[in-house]
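In this view, the complex is presented without one of its protein chains, the others remaining in place.
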Amino acid sequence: MRIVVQDAPFDPGAELNGFTVSTQGTGAVVTFTGVVRDLATGDLDVMEIEHYPGMTESALNSIATEAQKRWSLVDVLVIHRYGRLRPGDQIMMVATASRHRKDAFEAAEFLMDYLKSRAPFWKKEITRDGSDWVASKEEDEAALNRW
Amino acid sequence: MRIVVQDAPFDPGAELNGFTVSTQGTGAVVTFTGVVRDLATGDLDVMEIEHYPGMTESALNSIATEAQKRWSLVDVLVIHRYGRLRPGDQIMMVATASRHRKDAFEAAEFLMDYLKSRAPFWKKEITRDGSDWVASKEEDEAALNRW
Amino acid sequence: MNVLYFAWVRERIGLPKERIDTDAETVADLVHELSAREERYAAAFADLTALRVALDQELSSFDAPLAGVREVAFFPPMTGG
Partner (left out) sequence: MNVLYFAWVRERIGLPKERIDTDAETVADLVHELSAREERYAAAFADLTALRVALDQELSSFDAPLAGVREVAFFPPMTGG
């Protein structure tokens, strides 16, 4: 299990390959990569991500540990950035490795659902005209009910 | 949409990065990578994959087109190898890109379920002691019922 | 028409492809015709529930008509992915 919280960019392709090599012979590897989306108006300048140092790492650790309890996983990787990002930048990534694809898929979705609503990150969208904190979505909270 | 059927190895990390760049600003990218698993006995020498040239490409195209009809996807990538592979080698990869993670996850699972049972590939496991065609699993056929 | 065999069907019959002239009306008729011809076909076609058929590269069924079909393929259930 590897949990990374950093402001620096990361390389999803290199992470996928490194993860696959370290779990060699596992069978199934699923990744989710989150990328900064521009606004519908096309004028997003910066996406600023604030987090709660200390709690962030422990929350992500708890979520990943819970995933390993619920599914048969060979390994779990979670990377999440904070700081000032731009449209097209990678925000975060999760990767799961298992013998069978069902475990890897379900665990990756579980990680994403919990990470969205239970890890202490907050996004702010900054345009030339001002800034707005991104509101949480009811559907994200509701997504937790299926697990 | 990109469908690739080849005997040559491919680089999943480079494919993920290329796919993410080409769908820049999309939000969510999901990948599944299938890797040759060794046998429980640890003596798999070669995994030989046979396919049906022509039908393979059209079946994968149909499956990917169906995924694009059912979910809101910005792009779909399917790569599948044939020929002689060894434990740890990448067999195949699917990638999906969408604005919201639910579409990307569901479409990737759908692609995998259909690819498993509806694309004309057959696997043979070769050890020092002989060879065996991999039997299809009832659970793989049953997995189609959820879509 | 061209008849193709894959995986263990190909191995049991002993060739990947052959040209067959037939008046068989359905896939099942063709299977019976071939099975009656030689033991290796009978062995390959012994259990149709373990087989799949594609007509002109589309999955089909054993009761499908062969009229107009140019390529028939027999193979076990797929195991890709």
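Order of writing sets the chain letters: A, B and C. Residues in each chain are counted from 1.
The working rule: contacts are C-beta pairs under 8 Å (C-beta built on N, C-alpha and C of every residue); 3 or more make two chains touch, one makes a residue touch a chain.
Computed from a predicted model, the values in this text were never measured in an experiment.
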* So which of the visible chains would the left-out chain be touching? -> A
* Touching residue (missing chain; options A:Q6, A:S22 or A:S58) -> A:S58
* Structure fact -> Contact residues on chain A toward the hidden chain run 34, 49-52, 54-55, 58-59, 80, 91-92, 112, 115-124, 133-136, 141
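Keep this in mind: only the chains that are shown with their structure count from here on.
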* **chain A and chain B, separation of their C-alpha mean positions in angstrom** => 23
* Taking each chain's centre as the mean of its CA atoms, how far is chain A from chain C in angstrom? -> 48
* Pull out every residue in chain B that's touching 2 or more other chains. => 34, 112
* **Where chain C touches two or more other chains, by residue** => 81
